[in-house]
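A single protein chain has been removed from this complex, and every other one stays in its place.
What follows is subunit A.
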Amino acid sequence: MPYSQIKKWREDKWEEHQYSSHDLNVFHDEVMKYVFDASLQKHIAEFGPVPCRYAWFVMGSAGRFEQAIISDQDHGLIYEEKSDETKRYFLSLGKELSDGLNEVGYPYCDGNVMSSNPVWSRSLIEWEEQLLKWLTEESFESIRFLLIFYDARVLMGEETYGKNLKKLIHDYVQRNPHLLDRLLENTQHFKKAVGIFHQFLTESHGSHAGSIDLKQSGFFPYVNNVRLLAMKESLEATSTLTRLNELSSMSNYKENLSWCADEFEKLLQYRLQYHKKTTENYDDIHYLNIKELNKNERKDMKHILLNGQKLQNYTQSVIKGTIET
């Protein structure tokens, strides 16, 4: 199926899937898989059959199974054999994939986190080396990459490749728990959206004046802190909601995190509900104009945002070991 056809199909089916975040993400997965198949067929026709086994994974909001209606692409490749030939093959497949995704409606990633970039397209053994390097280096950039990779979810190919690499991270973290402190520092800073009088701190200038940045102020505290706790507990799940549910079922977190999944689900729902109205510009989609909310919704939203801050404080004390878990 050519990209244009997938694009059309995606546009036609769209409406049906925009009412629940889960539904929408099942649909996104389906579309991305189609794109992968289309790219692969096109690539095989031009460059011959796939030389070895591989896994294609998505990261970012796609990895966490919480994409909005529009979301940019973040993905990478793992392949079995290390050779110049496989490298060339999978890099050009990655290029094809990025172009295809872009054409279908997933804009290129500004940070170049795509299978067309050698950093995100490697053989299994190179991936292991790279991850160990990121784990030990502890520089700003390596920590950022590590956190991005940690949300990787294999969509096509060998799921075990992803699992094994994830295990490598978990083993390292278990042996070197101080790494979590360093990761915590990296994700501490986020834009507060509720002030001391419990007022919304909206953008005061620019075209988003009157809006809050839902990504930075709403999602970041939940996503980042839940990811850290998941890493601490060696969870395999990548979705924030699943991570939360798994954490809440553990006796040591039950009391402090049981409310959290509901709040996050509400956040996903608000984004879905209010972004249908906004333009289809990727930059706009992160902003929520509070004027669009009614009184109860505002109260609800404040609650969600404040609870994000609460979760942040809680995670901080868990990681720093001031709370026994």
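We adopt the following convention: a residue touches a chain if its C-beta (ideal position, glycine included) is under 8 Å from a C-beta of that chain, and two chains touch if they have at least 3 such contacts; residues count from 1.
FYI, contacts and distances are computed from a predicted model.
One chain of the complex is hidden; its UniProt record names it "Ammonium transporter", one of "Cytochrome-c oxidase", "L-lactate dehydrogenase, Fe-S oxidoreductase subunit YkgE", "Ammonium transporter" or "2-iminoacetate synthase ThiH". Only one of the listed residues, A:Arg175, A:His189, A:His205 or A:Lys295, touches the absent chain: A:His205.
Taking the whole complex into account, subunit A touches the unshown chain at residues 192, 195-197, 199, 201, 204-210.
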